[in-house]
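Report on one structure; see the data block that follows.
Note that this complex is displayed minus one protein chain, with the remaining chains in position.
== chain A ==
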Amino acid sequence: MIKLSNIDKYVDSKFQRVFILKGIDLEIEQGEFVTLMGPSGAGKSTLLNIIGLLDDDYVGDYEFEGEMVNKMKEKQRHALHKKEFGNIFQAYHLIDELTVYENIETPLLYRSVSSSERKSIVAELLDRFNMVAKKDLFPAQLSGGQQQLVGIARAIAGKPRVLLADEPTGNLHSNQAKQIMEVFAELNREGTTIIQATHAEENAAYGNRLLEIVDGKIEEDKILIK
């Protein structure tokens, strides 16, 4: 599904070229649950941004379902992102001025989903995450774990095939983190491809593949057997 070949990302400073990612070759199949780990500053977020089409400033080839992403026009790339990807953030990044319901609804608005369909999708998600009673609250009125659940609901509202999560549990207590990971595992069982970056060993256990990133390179690529 995703195929990266020889991806480099670097920044040019005055005296030298600093590589953030160097020679990344990576293939991810549909339905995988991949965890990126590694020391701080290793390049995990950078890699996620490239995979998630938020960053197009790199060299190398990126194939998505056989299409060359790095050769696409801005518009095509945007359409692809909208269709296939969902993002989850460490700091949840909900829109403070919108209610839980409205936050989940937002991606659907950008996908021209009809109003009745929107209603049923959002209602289903609220139900699934046990948030029905909280639908009219604002993000500031929720706990961190609840906010991240809304973040996930929002990310999957558009039914993406790939879910990208950068330290989704970084701001949460271990109990809340566990809950989130279980949701991920369930989504993965339903067929969603998940790529997450994390520092917590126990989170990796939910996935079926672990990539060790060190200094912009993939140091290790293990299959996890449950």
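The working rule: contacts are C-beta pairs under 8 Å (C-beta built on N, C-alpha and C of every residue); 3 or more make two chains touch, one makes a residue touch a chain; residues count from 1.
As a convention for this text, contacts and distances are computed from a predicted model.
Chosen from "2-oxoglutarate ferredoxin oxidoreductase subunit beta", "D-sorbitol dehydrogenase-like protein", "ABC transporter permease" or "4Fe-4S dicluster domain-containing protein", the protein name that UniProt gives for the omitted chain reads "ABC transporter permease". Of the candidate positions A:K44, A:H81 or A:K134, contact with the hidden chain is made by A:H81. Here one chain is not drawn; of A:R111, A:H173, A:R189 or A:K222, the residue touching it is A:R111.
Contact between chain A and the absent chain runs through residues 45, 49, 54-55, 78, 81-82, 87, 89-91, 93-98, 102, 105-107, 109-111, 154-155, 158, 171.
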